[in-house]
Each structure stands twice: as C-alpha cells, then as structure tokens.
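Some chains omitted; the rest stay in position.
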Amino acid sequence: MTAATADWGHYLATMRKTAPLVQNITNYVAMNVMANVMLAAGASPAMVHAIEEAAEFTAFSQALTINIGTLSAPWVASMLASAAKAHAAGVPWVLDPVAAGATTFRRDTAAALLALKPTVIRGNASEILALAGTAARGKGVDAADGVDAAEAGARDLAQVSGAVVAVTGPVDFITDGIRGWRVANGHPTMPLITALGCSLTGIVGAFIAGQPTAEATVAALAYYGVAGEIAAETAKGPGSFQVAFLDALHSLTSAQLAARARVSLA
Amino acid sequence: MTAATADWGHYLATMRKTAPLVQNITNYVAMNVMANVMLAAGASPAMVHAIEEAAEFTAFSQALTINIGTLSAPWVASMLASAAKAHAAGVPWVLDPVAAGATTFRRDTAAALLALKPTVIRGNASEILALAGTAARGKGVDAADGVDAAEAGARDLAQVSGAVVAVTGPVDFITDGIRGWRVANGHPTMPLITALGCSLTGIVGAFIAGQPTAEATVAALAYYGVAGEIAAETAKGPGSFQVAFLDALHSLTSAQLAARARVSLA
C-alpha cells in the first residue's frame, strides 16, 4: 500500500475510539479555540499549566502539547517540568515553537524545550528554520518562508532532534529524518483565523497517542485540511469559516478522510 | 403551586431587569465565552482577578463567581481574597470546582474556598463527589460519574457547607440539603463546546443576585438548558451550536422559559 492509497481514516477512527486525554500548555489566544477544535474532533483536552500541578497532570495524560505563543517566565518553568516528565514517562509530546526566532526569550525557550526530546515538532516554515539554525527571516508568527524551502531544514532538524517534524503551510511537509510526506489539503482562509495552527498542534497530540508517530501526524494534518476544505464550501468569510470548520471537524468521517486525503511521498 | 408549574420565567425577568454586575474569577479558556454568555442573557459581567483590585471590586459587585479551571498561585490568592470579601459583605458567590479531584493543588484550593462559605457550588458529578469527600473516579474535567450517583453526595455537601449544590449533567440536580429539584432540559451537544459549564456558573451568579438562592439556581439551569434545546433545532455541529446558543440565550423570553422548563421535585 502506498502513501497515496493508505487508509489515513484509520488513524482518525482510532483517535476517536481512544478519546485521548491531552494536556495542553498553550497560549492565551489559542486556549478556547484549541479546546473546541479538540472536542469537535473527539479528543479530551485539558489546559493545565500551573507549576504546582503541570507535571503531576502530565503523568496521567495520553499526550502533551506545548506552545510558546504567549510565554512568560512562570509558564516556561511549567513547560520544562511537563516536558521533562513526558520524556521520562514515555508520554508523547508535541512542541509548537511559535515565532521561535522573533526574540531572544523565544530562542532560548525553544532550545531548552528541544533538549527535552519532543516527539513531534509542528511549526510554519520560518519557525522550523529558526529551530534548525538556518537563517530565518520571519520575526512574527506568520510563515515568511515557503514550505519547500524548509524541507531541507526539517530533515536536518528531525535527524538532530529525533523528532518527527511537520512544516505546515499551503502544502504541509512531514518527515522523520528519512521518510517524507506532503499533504496538499487545506484552504487559504485558514491563516485568516487566529490559533488554527496552534489548535492543529492539539490535534496532532491526540492522533499520536498510542499510534505510529509519523503516520499519525500525516493523518492529523490531512484531517485538518479536509475539514478546512469542507468549511470553505459554505463559508462567506473568516467568521463563518470558523463555525463551519468546527462543524466539519465533528462530522467528517474516517471514510471521507480516506477518500479526500491528498498525501504523497516526498 | 408545585415545582412543575412554578413560574421559572419570573427569575429570568428579574435578572434581566436588574442586569447585575457579576465579578468572575474564571479560567483563561472560559473568559470570552462566559462574558458573551452573560451579556447575551442580560447580565453585566466583569473579569477582575488581580490581587491589587479583586476584593475591592467584589465589594460593589452584586455577585461573585470563582472557577478553578486554570488556577495558579497568584490567582488562588485573589480567589481567597474575593471570596472572603464576599462572605463578609454579604455578596452571594458561586464556586465552580473544576477538576477538583485531579491534583493535590486543586484539592487544596477547593478546600480553602469551601471554608469561605460559597452560596452555591456548581459542578459535574465527579467534582461534587470530590468535594463531598466521596471517592471520585474523575481525573479530568468531564463528568465521569452520573448525576444520580452524585445526589447523595450533593445533599451531604449542602448540609455540611451550607451552600446550595447544583450537579449538572444530562439531568441536573439542585439541593439545599433538604429540598431537591431535577432539571431535565439541555442537549447532548453542549458538552462538546468548551466552557459552557463554566459559563453556566456565571449565569447562576447573575440569577442569585437578590433572588432566593435555590429557586434562582433551578431557574438558571432550566434557562440554560432550554436555550440549548433551541440551539439544537438549527445547529449542524458544535460550531453552529455555539452561535445559535448565544442567539437563543438572548431571544428566549420569560414566557418561553416558563413553558419549556422541565423541573421536578427530587
């Protein structure tokens, strides 16, 4: 079975059956929409970040996601504690290095988290290039570099870090350092809605819980993109798109995902 | 007049006429939707949590709600200061013990708040059982225990704490330790939208301002459930449900609430 004909819907079905408890340490902008996205998909999100309980909660979570979007010193301490616990306890965890190259604080935090061995790193091209140590132009949170240009950086980062690296953009690229996949699903309205990228990180966390990391990540990205395509069929702008997107995440079946996923080997 | 035929719409009308200023110390996930829910209903929400001003603000609020969803040490200090001020000044206040049994930090915080005499405690079955000291299975924020199983725990908790206790679920249960009510309104899509439970706590706070606590709490839960039923008539999934729910909270009249409330004595 080739990637083009693989049953990507299987990973969605398994995720929904498991309904994994996923702890998310994310930014203030994303929290609400991320929780709604994950609930609509069928996962069990929990936003737990206080240093007094973050690592304790990680120990009984099925996955952890960490997003540095609106970081501050107390939160960084919790991120490091939870990531260390996840690494020690074998809980898979996803790093979302928002605007990793924008300020010294972000570069340092991203580097410290990278040392704690994320299972998956998901970012846009600028962020992945910043992590890969490649000269990145992006100083904001938007993708200033194309996904194509980031593929080499992603392979390098995957090999050095041991993580599966997912670069999201008009066409997504996923690699474990050796193998590579491209996912051509999605819609241009998606970047007009804040925190949809951050929320995708939660979906990746839910998919990789108990499933093969690289393949589950590919399936998560295809699922998200197909839901975006369905939302675009009725949306009249970014407001109605967000509403239709949540509806589509909920109603999209495994069979539909298998039929509409546009995945190719890279 | 029995509970089944009581005019529950009266409490909604009074709340809207008063438009009570309700201070909410709640979690990051809920803040936006809770404010929108309360505005749509006709209340005046204010999110004020800094230790420098929280208790000062409580003194001139008509009600206070405290939710421990994304708690951290600085916020706990504000919660305790505002709850103490509310108790001293006779401002009714509602405790929402999110995931009270999940971590040590939550158990300790919930116990400290309980000692400050909440007027109402609103939670799901797991949370109420955790507060009641009964063995609770729930470690996340979802209801792992049925409302039925929690009724005994709720009565115990009400008697020990002096609070009206509301256990929300498919059928809600409300008790002041002696009397009991069940509210059978609502819709299965509601738990798929994050923070609708948290936001209900704000609605309870608005209803109990200047009204009989137990009856106003029953009316608040019926109002919320009927709005959910109306939303479900047109929603296609969790995204459109949330939109229709806010519209319904705003358009639902007292007469409609009186006609559609399914309240029974328990």
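The chains carry the letters A and B, assigned in the order they are written, with residues numbered from 1 in each.
One rule holds in what follows: contacts are C-beta pairs under 8 Å (C-beta built on N, C-alpha and C of every residue); 3 or more make two chains touch, one makes a residue touch a chain.
These numbers were taken from a predicted model, which means no experiment stands behind them.
Peer 1: Given 2 placed copies of the single sequence, give me the total number of copies for the whole complex.
Peer 2: 3
Note that only the chains that are shown with their structure count from here on.
Peer 1: Suppose each chain is reduced to the average of its Cα coordinates; what separation in Å results between chain A and chain B?
Peer 2: That gives a centre separation of 33 Å.
Peer 1: Show me the residue ranges of chain B that touch chain A in the complex, using the header's touch definition.
Peer 2: 27-30, 32-33, 69-73, 99, 102-106, 139-142, 191-195, 236-240, 242-243
Peer 1: Spell out the residues on chain A that touch chain B in their complex, using ranges where they run on.
Peer 2: Interface residues on chain A, with respect to chain B: 21, 28, 31-32, 35-36, 39-40, 44-53, 56-57, 60, 74, 242-251.
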